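All protein chains of the complex are present and in place, except for one that has been dropped.
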Amino acid sequence: MAQKTLKQPAPSASGVDSDLAKRLLRDMMLVRRFEEKAAEAYALGKIGGFLHLSIGEEAVAAGATSVLRRDDYSISTYREHGHCLVKGSDPRRVMAELFGRRDGLSKGKGGSMHLFDKTVNFLGGHAIVGAHLPLAAGVGFAIQYRGGDQVVVCYFGDGAVPEGEFHEALNLSSLWKLPVIFLCENNRYAMGTSLERALAETEIWKFGRAYNIPCEPVDGMDVLAVRDVAARAVERARTEHTPTLIEARTYRFRGHSMRDPAGAVYRTKEEVEREKLRDPIVLFRNRALESRWLTDADVRAIEKDVNDVIDEAVAFADASPEPPVEWLLTDIYKEGAENRAREGAENRAREN
Amino acid sequence: MAQKTLKQPAPSASGVDSDLAKRLLRDMMLVRRFEEKAAEAYALGKIGGFLHLSIGEEAVAAGATSVLRRDDYSISTYREHGHCLVKGSDPRRVMAELFGRRDGLSKGKGGSMHLFDKTVNFLGGHAIVGAHLPLAAGVGFAIQYRGGDQVVVCYFGDGAVPEGEFHEALNLSSLWKLPVIFLCENNRYAMGTSLERALAETEIWKFGRAYNIPCEPVDGMDVLAVRDVAARAVERARTEHTPTLIEARTYRFRGHSMRDPAGAVYRTKEEVEREKLRDPIVLFRNRALESRWLTDADVRAIEKDVNDVIDEAVAFADASPEPPVEWLLTDIYKEGAENRAREGAENRAREN
Amino acid sequence: MKAQKTAPVRTEMAVMTYREALNLALREEMHRDDRVFVIGEEVGLYEGAYKVTQGLLKEFGPRRVIDTPIAESGFTGVGIGAAMVGLRPVVEMMTFNFALLALDQIVNSAAKLCYMSGGQYNVPIVIRGPGGPAHQLAAQHSQSMESYFYHVPGLKVVRPTTPMDAKGLLKSSIRDENPVIFIESETLYAMKGEVPDDPDFLIPLGQAVVRREGTDVTVIAYMGMMYRALEAAEELDKEGISIEVVDPRTLRPMDTETIIGSVRKTHRAVVVEAGAGFAGMGSEIASFITEQAFDELDAPVERVTGANAPMPYARNLERAKTPSKETILAAVRRVCYANGD
Partner (left out) sequence: MKAQKTAPVRTEMAVMTYREALNLALREEMHRDDRVFVIGEEVGLYEGAYKVTQGLLKEFGPRRVIDTPIAESGFTGVGIGAAMVGLRPVVEMMTFNFALLALDQIVNSAAKLCYMSGGQYNVPIVIRGPGGPAHQLAAQHSQSMESYFYHVPGLKVVRPTTPMDAKGLLKSSIRDENPVIFIESETLYAMKGEVPDDPDFLIPLGQAVVRREGTDVTVIAYMGMMYRALEAAEELDKEGISIEVVDPRTLRPMDTETIIGSVRKTHRAVVVEAGAGFAGMGSEIASFITEQAFDELDAPVERVTGANAPMPYARNLERAKTPSKETILAAVRRVCYANGD
């Protein structure tokens, strides 16, 4: 999915060919299908807690990730299924994590909001709004420290912009010239709070100017546009260690989480319906067909493949057992037996 | 010192007359003299802890406060002797606070970093960098809530700009149109860290643009210039509830605190000497004499008055007793006997 | 459950949920005092992430019900600043997990301004919202938060266990002159109970309550753990062990007298808390009981606590993380048979 050779330059965003079109469409459809199935599983009680779907926003993850190398990093919020899947994670293990099973990426300990996958440099899954922006800067710092040429993409919502950590992370990244792409998924709402009620400046990309970094808005429903702007940002980060702030304008078709019924209080039905006309998957599929990058048969093949993969993911998750109860007390610290013995002592009261 | 009648409009910053010139010069000299004496007392061990002098920066406090009404608020950092004195606090009680005596503004419990004076609406004295900016927004919120026309001036250093709370406070103040004047005393260093090493954008006033609020830089060594820009900001805040960000460019002639010997590591002697040529008191005194706002006799009279007032303040502080030891356990909560009885119980272990 | 000792006698009772009781308290206090306002994320238009502020925007308008951006330190600071100059903010933390972002404001500003100003400025603010374990919300959204607050001089800390307490304690908190940390629970919002109609019904801060009388063992517990303790008590009744359940309600200031009084009667105590045990609330309660009633204890005070781990997501691990009725039963049996009897 992500490129395997490390030194190969990122492909240009123009010059789309059939392979690229297949990949972009497949990535978006994979995320869509994954989340539709997750929603079903949630309704059946197989997934608990909060479940946040990115349906409608798939072009951002797919477009940005398509210009990354496998050894590049990405880091995200609790609405991260898509970011994790397109980075290359095994859908089966992602689904098992949502089900809270032992074969989940995090052994079932993290859940939907805390996906991590070290094998593809996916750094989580963070549920405190704004808190992962400094972490992204830290990853950029480490890349620079080692003299590497990787980059890190940091996805976050419009809701994170008013948080202090947005400001701190952008200032530090600019000051120290860290290879971080701050990619705001502006879906115009933070839960029920619209942009206008949260920010004195609603054109989020303009905040980049305050920190003297390159910044621009992009149509987040257009996967090629996202790819294009991300490619330029990645190039700058790789070669000049320059951070970038991108505002991708997108929309979530569902409610904030499964507990928020479509969000009828804070936005109108008409608005939601209007936005659904910009469905990034439909838009790109049509364009790909029109441009003859793809045939109808290609699209059907992708659809079938994606359905199969996700069905298998659900079956895998269903079959995976619950984590053994002893795992409650593992992974608190990374260390050997000595430390676990101590934890055990502290847990005395509970255990006997 | 501050005007007593509430509804009288702020005097225009142009049209300086003898009264105004006297007041401005006296305010600056009072602060200077106060701090020189405080430095002596610190050397004698009469003042403990941290002592931060604003010597060199007096024009900011004097200029800004000269356009405030007595019922307006100001709030500041740990480098706040000047802001507190010019707002109208009794120098004797300020000095007694620095000495840790019972007649201090805060009964000796706060010290130099935590001056508060409710009688003149001086809201402290805050020693966590950046933390009082949201408080200032809250005071502005309360003014608006009550439909008042007061304003609040919030002094802070260049060092607070990289903190997240700067961003949060400015965004909220702009979004909610709060009557707050954010007045940055940019003395180019946060302890030993120069502006260039702390901020991706060193023209601090420009951050105001990110929040769509009026913003401008001003020569912080020119008391009339500060007065002028503050007057405009106050007017906007009073009549339009518009916050403003002002960057006053100033310089501290002394070290960061009495424990930092003039700061020789992070800045050159030449730089300090060059800046001292811009001494705001000397500049304004000369200008006032040249412009015939003041006579030599006026200046001598102010000097004598100020010296007398500060000598008296020192004598007063010296004579004030230590707070009674029982005061350790008062003012933790505002309440009657019941609550203190409980605190007493909690302190059992210590007391017997 | 036995009637609360502090319940008023002549008031009409209504049955309502814990959530509704909180809502009622807010509405009554907002009617009573124009200085009271509600501020936080989603409190207005959305009517609260957990609907505690339902209807408030409609009833009181946007001047008094203020939606904020996600900026916990900022809007908590706004509340503190407003309180310094005489307003009475009720700041909602959507969940208390996010209060860590505002902790400096709470600890270094709210809790200390009265002291540092020598009593000139007090901060009558309530910071409220749900905290503690919730259902499968995992490590960052499901944790006991009171430990960050009850150690801090200048703060008061409330944990209301019943709908009646939710109303009576929230009203007292709003009327208090000091910063009050008021931590509710997502798992209790839907619980129903009797709540006095009386708009002047108050439960004073700093008063514990005996939820169930008994003679053999005192169990101290609050919030969800209190209900588990009651279940355990019913079961132990059958074995002939009589449990007294005491709910502190306010953790700071702590009503040590009521707790000690109970232990003087039973000579045995078990403290239950949902949070990780090391240096938790249970440590303090066990300590003061031991100090003040050492000679009357027939067994060391037992602490029943959550496992010393972050909260896992998986349902079975989550269940194992928090004390169960069984762990309470086991602890009670230990204090009964270990010694004395």
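Note that the chains are named A, B and C in the order they appear, and that numbering of residues resets to 1 at the start of each chain.
The rule is short, and it goes like this: a residue touches a chain if its C-beta (ideal position, glycine included) is under 8 Å from a C-beta of that chain, and two chains touch if they have at least 3 such contacts.
Only a predicted model underlies this, so the values are computations on that prediction, with no experimental measurement involved.
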Among C:D198, C:E213 or C:E284, residue touching the chain not depicted: C:E284
Touching the absent chain when the full complex is considered, from A:G56, A:G104 or A:P280: A:G104
Contact with the hidden chain (one of A:G124, A:G192, A:P243 or A:P280): A:G124
On chain C, residues whose C-beta touches the chain left out of the figure: 97-98, 100-101, 103-104, 107-108, 111-112, 115-116, 138-140, 147-148, 150-154, 252, 254, 275-276, 278-284, 286-287, 290-291, 294-295, 299-303, 308-310, 312, 339
Absent-chain interface as seen on chain B, which is shown: 48-50, 100-101, 106, 108-111, 113-114, 126-130, 159-164, 190-193, 197-199, 265-266, 322-323, 325, 327-329, 332, 343, 346-347, 349-350, 352
Missing-chain contacts mapped onto chain A: 73, 104-110, 114, 116-118, 123-126, 128, 131-143, 145, 164-165, 168-169, 171-172, 175, 330-335, 338-339, 342-343, 345-346
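Definition applied: only the chains that are shown with their structure count from here on.
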Nearest-to-centre chain - CA centroid comparison: C
Computed distance of Cα centres, chain B from chain A, in Å: 46
Separation of chain B from chain C, taking each centre as the mean of its C-alpha atoms, in whole Å: 40
Averaged-CA centre spacing for the pair chain C and chain A, given as whole angstrom: 36
Multi-partner residues of chain B (at least 2 other chains): 164-165, 168, 171-172, 175
Shared interface positions of chain C, touching two or more other chains: 69, 71, 73-74
